[in-house]
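Written out below as structure tokens is the structure these notes cover.
The chains shown are only part of the set, and none of them has been moved.
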Amino acid sequence: MRLKELLALELRPDLRVANGLSRTNFVVIVLILFGALLAILETEPVISERWGSLFVVFEGVLFLLFLAEYIGRVYTANYPDLHGNVRGRIRYIFSFWALLDLLVLVSFVLMLGGSTLFLVRVFRLLRIVRIARLGRFSRAIDLILEAVSARKFEMALTFGIALGLMVLGASVLYALEAENQPEVFGSIPRALWWSVATLTTVGYGDVVPVTALGKIVAGITAMLGVGLVAMPAGILASAFSEAIQKRRQAEK
Amino acid sequence: MRLKELLALELRPDLRVANGLSRTNFVVIVLILFGALLAILETEPVISERWGSLFVVFEGVLFLLFLAEYIGRVYTANYPDLHGNVRGRIRYIFSFWALLDLLVLVSFVLMLGGSTLFLVRVFRLLRIVRIARLGRFSRAIDLILEAVSARKFEMALTFGIALGLMVLGASVLYALEAENQPEVFGSIPRALWWSVATLTTVGYGDVVPVTALGKIVAGITAMLGVGLVAMPAGILASAFSEAIQKRRQAEK
């Protein structure tokens, strides 16, 4: 029974008294990041062709380690109850984080059976999902959700304005440029690609107005719109910053 | 007379005691957004060729629903007066929002008669105007106008500086690059297209200086100007944020 207690204290953040992560969970995080890196690099043909067999080995080791972690978590799920209570474990198995862990494990097995090119790409994406497992140890996503909900009115309002502006810009440029560039300004949805690229200031330059009037309207749109479109982002950033400070003061 | 009261309470936001929108107005908003989406998608040939007849049906249904809404609004315009007072209704018909509603209804009818390509495009744009009808239910535009008027001095000043900087940048690059690229730097108005794209940091890249001196001046302009040109946008954003907070505190 001593072992179960030790394991539970190592694996479950909710039972931890000291600050920070336990050594085991730290290792788990490193393994998750390492696994994500593997999944990213493996998609590159230049790399996977050369070290393909190495990837298989690493993936296998990761699978075994994550399997052990999964079994450990299920085993300690009913910890304060030292007897063989199965109900707590079953409840754990169907919790969000446990299902995510299971999905990641299953995706390893599926990889082997991926026969068609399309399936392989989908399974690969599934493995990027591993990074989401970090959410168990981090409160970053909580903080973002908190920040969004604290200012949801402002964000919805400014986002609506930004969207309206994009549609407006796209509509006017569609009217002015459709004849000259039907391929890229031939409809409002097509013109939206230009509109989004311009008003976020990304400005790829693959689509630009060519008529004098189109350039004038585009220039005015850019000058006026750039500020309005950046507003939801600015509100989110300041709300996020506030949420962090509130959290920090609460921890003191 | 009971019906008129019910209808008036449903349709007119100014008579509403409870917070938020009435059910009818909520449906109207959804229909407006749906109609705008239709108008946007219909411009895309790939979509309109395939589901063209579906669009006609949807447009017809929307026309009937908006017509009913219009009649309802005119009918309840003189509400607290339960008798057949026509003057209140006529006054309503010539109000801004009622005229906008009428314009949208008329644009539906005009669509059918749009024979030339140019007219069709203009009528389509008219139908995007539908989104403006949302303004009746939203205070977003009020808030922006409030924000602009609260800081109109700063905004005019920084906008003037930004404009001056753009003209200055365009003038200098016109002087330096006109000989090498007469098509895009051959006059100050032409060079302004480069200037706007650069100082808003959109940077399409369709027009770039090619001479060494032009590149040096352009680089310095970009480094110094990017901050100044972003100032009106920054001022607007902070004023908007203040206006929202003021409104919120007033509502408490």
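Here the chain labels run A and B in written order, and each chain numbers its own residues starting at 1.
Here is the rule we go by: a residue touches a chain if its C-beta (ideal position, glycine included) is under 8 Å from a C-beta of that chain, and two chains touch if they have at least 3 such contacts.
Computed from a prediction, not measured in an experiment: that's the story for all the values here.
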Where 2 copies are displayed, count of copies in the complete assembly: 4
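We adopt the following convention: only the chains that are shown with their structure count from here on.
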Where chain A and chain B are represented by their mean Cα positions, the distance between them in whole Å: 32
Interfacial residue positions of chain A with respect to chain B in the complex: 153-154, 157-158, 160-161, 164, 167-168, 171-172, 174-175, 178, 186-190, 198, 201-205, 208, 215, 219, 222-223, 226-228, 230-231, 234-235, 238
Residues on chain B engaged by chain A in the complex (per definition of touch): 36, 39-41, 43-45, 47, 121-122, 125, 128, 131, 138, 140, 143-144, 162, 192-193, 196-197, 200-206, 229-230, 232-234, 236-237, 240-241, 244, 248
